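As you look at this complex, bear in mind that one protein chain is not there, while each of the others sits in place.
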């Protein structure tokens, strides 16, 4: 859906009486909504794509002391240009330091840091577990994806992670074809019992809404739909029964957020499209 | 004994008809005798003291492709000046690379390298096990030494090691007060059964002689006495029954070996005394 | 600082290095990461020699992996990620080959593969990890039992155990060490005595080279030993770990070699179009790999203007303003 950017036709979900808010695409809304989960001082494990936009916007707006790093070993780069991959030389230019994977994952796992990862996947289930390996049987897959990369590691080791997904019934599924990245596993205390000391999915940001997880059951629920999106649309695009109780409407991007995103972060529209 | 350098009064153990060999100290003989165990291409784990002299002399004479490194991470330094400790900044100057302990021990253990370590200790037993931790009971020692440092690691991981010791009955003992560095353990196949895949002591070089280990029992034997030293003297200075069968006499240092040792390696006589 | 030539016996051509060190069935660790510092000149030569049944062990690999897979060189693969970022979210030939069951695949994660190389480098048989507990990455074995426990394949993918230092409450996965036969690396500089300097991100290259039995390094330039020895803090591998040194300018093309050149977006897009298409793929292989007479011919095909476009700013390390669409 974000590949054919959707103009938000109605941003009046908020009662703000300020001048009428600017138009924006679903992808812009995603980047900004995800960025709002970042607290100042967080240490951000970034991928490429929308995740990087979210991290960069957040750092320039409300989390100036957040630190961005890449699993490849690029720690705190300047990011004058957007990387096309986590191994892009742009993730090392004018960085705090350049290292390698051992070092980068030691930061992901570092118990004194509040590390937040941004991840994507082919499939997600109600507990935020994700698949980025295969569709079909593992031994005879119908579709092969890239595999975990660092996703399973970040899902295992970071203080928490935020997921970007396009909303659709083939992506939000009752049962994963392969569990690549651990979310809340079977919900409740199961993640802790599996041997994880921290972490788990904090939120899923889609082109339609922000989903979060109930404190007790760890099941996914609709936290905020984006302005102009209906609950019914979200439910129809989710392959499992979605808890929508108490869902609100997301605050649309401010003019300032959009200006920074468009002019400073991705002026070439490499990711915004 | 090497602290009060002993002149070798008789170097005629060899039948060489060349001009009469130069005088030398026991410490010079030790450095040169040990250096002869080094093959070209060996990777040498060096400490300070006589060990470094042995490594440096060997590299300049018959093992030009030997590589010297230090557990502190100094790999292939130029050694224009002799270090006073393995952490001396002189072990890093104009080196192949500077790293740290993780890296250095990965070279000690590297299965593709033939790594030879030079070690010393307070006590040694007939199987080349060594003590550099305590004299007396471990919980209430009468004398405390520095502890293993990297000695136990080199004894465990290197392809082999060479020991420097002053000969004496309190140093060559029937039973160690504490086993810091593994030699051949209880002899025979015991080292392999303990879990070591390679390594073990190759030779012990003292101020009197060179000792080696029998292939089957792994017990120490007298391989070569230094010129001018008697078998009786060696036996009297050894605290266990020493196998002296077939012992020969070491070739004295050549003029060239002595020139390099004295003029190039330790002109300030920091170690030669 | 005498410039003793320590490259004697090590300095060779790509053809010599591959002929000497890469055999059918060899276990190979490939340096770099997706679109950065892949040892492509070596990869092309391996493909040209029709080496078969390679056992590749990689964390995140892109271009090198995809060409080797697409040229039919791979028999077994242990891998964390087969992609090229935005140029190929999943590598094209890799994807098709797995879907067609053309070789065996064992999935790990980036951290797991890196730790496995680290274990190999440290000389320990396994290493603990807290990644992947409760996931299919640990639960599902990709290699069948009949290939396990021999030819450099671990008898198990992982071994779960309780932490003996924590009253058994904490769970960890033990992962088997990797000790590949050969590590292939493209570096910026090698000195006249065989010291290697990598600039920019090092990925798991150092662990891979320390774990391997043989290390083959292509490099952009040979520099005086005295130059690298002036700043030993910046050097990456000592001479005694390096078996073959091959100077190949642009040897990582079309992937980047930081401070020398950026990745080549034009070639990666051309590659994408070809690799996606079963009919076009043999044409690409013929045109860019099998049919290329020499490295000079390859660089002429890429073209002087394109090489100029991707030339890195020597301070930033990449080519600012490069059209990367």
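Which chain is which? They are A, B and C, in the order written, and residues in each are numbered from 1.
We take it that a contact is a pair of C-beta atoms (placed from the backbone, for glycine too) under 8 Å apart; a residue touches a chain by one contact, two chains touch by 3 or more.
Being a predicted model, the structure only gives us computed values, none of them experimental.
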{"item": "Which displayed chains the hidden chain touches across the whole complex", "value": "A, B, C"}
{"item": "Options A:86, A:121 or A:157, residue touching the unrepresented chain", "value": "A:157"}
{"item": "Contact partner of the left-out chain, one of C:8, C:166 or C:300", "value": "C:166"}
{"item": "On chain C, residues whose C-beta touches the chain left out of the figure", "value": "115, 119, 122-130, 154-156, 159, 161, 163-167, 170, 172, 174, 176-177, 199-200, 230, 233-234, 315"}
{"item": "Touch list for chain A against the chain that is not drawn", "value": "43, 64-65, 67, 69, 75-78, 92, 94-98, 102, 105-107, 109-113, 157"}
{"item": "Touch residues of chain B, complete complex, unshown partner", "value": "48-49, 71-74, 80-81, 83-94, 98-102, 105, 108-109, 129, 133, 138-153, 156-157, 178-182, 185, 190-191, 194-197, 270"}
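To be clear about the criterion, only the chains that are shown with their structure count from here on.
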{"item": "Pair of chains ranked first by number of touching C-beta pairs", "value": "A-C"}
{"item": "Whole-Å gap between the CA centroids of chain A and chain B", "value": "59"}
{"item": "Inter-chain centre distance, chain B versus chain C - centres from mean C-alpha coordinates, in Å", "value": "40"}
{"item": "Where chain A touches two or more other chains at once, by residue number", "value": "none"}
{"item": "Per-residue overlap in chain C, given as positions that touch at least 2 other chains", "value": "none"}
